[in-house]
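Quick one: the structure is below, and I'll ask about it shortly.
A protein chain is absent from this complex, but the other protein chains hold their places.
A, B and C are the chain letters, set down in written order, and residue numbers restart from 1 in every chain.
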Amino acid sequence: MIDKRVQDPTRAVADIHDGATVMIGGFGEAGSPIELIHALIDHGARGLTVISNNTGSGEVGLAALLKAQRVAKVVCSFPRTANSTVFPELYRQGKVELELVPQGTLAERIRAGGAGVPAFYTPAAVGTPLAEGKESRLFDGKEYLLERWLRADFALIKGRRADRFGNVVYNKTARNFGPIMAMAAGVTIVQVNTVVEPGGIDPESVVTPGIFVDRVVEVATPLHESELVAAGATYP
Amino acid sequence: MIDKRVQDPTRAVADIHDGATVMIGGFGEAGSPIELIHALIDHGARGLTVISNNTGSGEVGLAALLKAQRVAKVVCSFPRTANSTVFPELYRQGKVELELVPQGTLAERIRAGGAGVPAFYTPAAVGTPLAEGKESRLFDGKEYLLERWLRADFALIKGRRADRFGNVVYNKTARNFGPIMAMAAGVTIVQVNTVVEPGGIDPESVVTPGIFVDRVVEVATPLHESELVAAGATYP
Amino acid sequence: MSTHGEEAGWTRDEMARRLALDIPNGSYVNLGIGIPELVARFVPEGRTLIYHTENGLLGMGPSPAPDAGDPELINAGKRQVTALPGAAYFHHADSFAMIRGGHIDLCVLGAMQVACNGDLANWSTGEPDAIPAVGGAMDLVAGVKSVYVITQHCTKTGEPKLVERCTYPLTGRGVINRVYTELAVIDVTPEGFRLVELAPGVEFEYVKERTAAPLLRR
Partner (left out) sequence: MSTHGEEAGWTRDEMARRLALDIPNGSYVNLGIGIPELVARFVPEGRTLIYHTENGLLGMGPSPAPDAGDPELINAGKRQVTALPGAAYFHHADSFAMIRGGHIDLCVLGAMQVACNGDLANWSTGEPDAIPAVGGAMDLVAGVKSVYVITQHCTKTGEPKLVERCTYPLTGRGVINRVYTELAVIDVTPEGFRLVELAPGVEFEYVKERTAAPLLRR
């Protein structure tokens, strides 16, 4: 019997330790595992390194985690969005470190971490300030930068459906970083709207095979970040 | 109007030139695009470099292409199978060159070609004869080999269903190298059992998005290599 | 329209329409946020383009009807969109494989500065208190087959955006193929900027004066 279900978000994140590196899925609100992030805020781990494409909006979800000053460092491509004030303020105050990574390089570094590829070359950012301090090399006369893999202790991601083996399918563009973060973390925690029995997901359509998933939490009706922000909500 | 359908395998392969590099999908007979390969034999292009996991069995499909001496070089991981006599004979006679690549490195080199990653590091083959002549490097104290991408002029692959935009889904373990070869070739030619209208494949379940596919050929009832081999068939 | 007033040349819509004329049927296209998005409205009759959005969708359609949207079906600008028949969803590494691997035919971007050697600056003013944010721009310019810029010819304060060398931090080096402004269509060639077409009523000298690098005639 294999059963990766965990009863609730609180139990799912209970062993995230101070100083952990945590990948958090989502592109804007699409795919942001807001209930897992809120459970992480309640849990209280500090000094986290967060790898995520954005830095949240309003004062809920990822932005609330930042606001609570649990994050020492952010690795991301776009820490600035509409309704994003928390990160800019902390950054200007020197209270959070930023590693800015081009979005495709961020995705590929995460995928490399999951695929056991310690480093690879990319043409992105050659000749720009983001190439500073990086090794470069010519292949077939063209210049590329050497980039290292990214791995994490935990990944928090959001799917649409999963089975108890951890096979996951996603909802539309909420897929984004979920599948690659699932590959790159020691412990991958997925919140999904629905848990089904093994066989309830067509094996031809599985996006994240269960081998990449450690814990599955059902959150039947997840909150929508944009609605919370529009309503001026804060967490906790 | 976008319509990537081509009437038959003959027309689909008509511009494959002498000396072309051709990726051919399949793991054993699963996913081997036998009708496209037979059309390529009829077409007559010579001096090909073939990138494929195996070298075929009996004297049909990939083995028949080799037997017809159209192939100057094979890049593959396992050029030896049950009922595989054509390649060993040609190889011993010095009539075909072999680049032997570990299967995972082969897959990753092809994927890298498709993803615009000119080179990457892998732990596979470190300390073995296949590491000879390759650059190695330590990351975090562990040794890895530098591997270059693989790209091709053409890819011949086999799917189950496609639409006229070139979106493809596969059949079970016939998926194998199809999706990554589709990414890594200048011209990707897919034979499928059924062509459907756009919308006939769930966008959540598309395995190869149409952007990677140039030509779609319907072959409603493809031949099975193992049946042909059992029957002692030869091609042409 | 006057060659000497503030209103010389094309409107934004006309710029987008002019650019759309140059995109062949069947192209895979990534449109940046802002003016680039307008291009989709002006694709000539009889042509089908397939839109890629780097957050994981090929076959992106227009905005949804009111109340018909899904907050998890958005574009790179984080606005709700739709998916057309024949669309496909994929994850971020696959999406940027399309970009980096040279599978996207064209991307259209805005610009702060374009240099006559094809350098682009469009992500940061380099000011010390700015929050740096780059998104997918560096990957797009490094990987997409053709990169077009659509922009006003000068900044709001009248500074030329087409320059000899970019002074803002670069997005990419030697990556721009063509620029569409309200005044002209200009190619980036090995010899530098070269005029392709003037907007109706705009004279060559007028464009040249507002371009901070040599501008070659057609």
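Just so it is clear, contacts are C-beta pairs under 8 Å (C-beta built on N, C-alpha and C of every residue); 3 or more make two chains touch, one makes a residue touch a chain.
Remember, predicted model here, so these are calculated numbers, not experimental data.
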Contact set of the excluded chain (shown chains only): A, B
Of B:75, B:119, B:180 or B:211, the residue in touch with the unshown chain: B:180
Listed residues B:21, B:122 or B:167, member touching the removed chain: B:122
Residue among A:66, A:117 or A:190 touching the omitted chain: A:117
Residue among A:27, A:91, A:120 or A:212 that touches the chain left out of view: A:212
Positions on subunit B where the hidden chain makes contact: 27-31, 53, 77-82, 87-88, 91-92, 98, 100-108, 110-111, 122-130, 170-180, 207, 224-227
Residues belonging to subunit A that touch the chain removed from view: 1-2, 111, 113-117, 163-165, 167, 183, 197-199, 203-204, 206, 209-212
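Criterion: only the chains that are shown with their structure count from here on.
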Chain contact topology (line, ring, star, complete or other): complete
Centroid comparison with subunit C (C-alpha atoms), farthest chain: B
CA centroid of subunit A to CA centroid of subunit C, Å: 29
Distance from subunit B to subunit A - Cα centre to Cα centre, in angstrom: 34
Numbers and ranges of subunit B residues touching at least 2 other chains: 115-117, 204
Touching two or more other chains - residue numbers and ranges from subunit C: 57, 83, 89-90, 93, 96, 99-100, 143
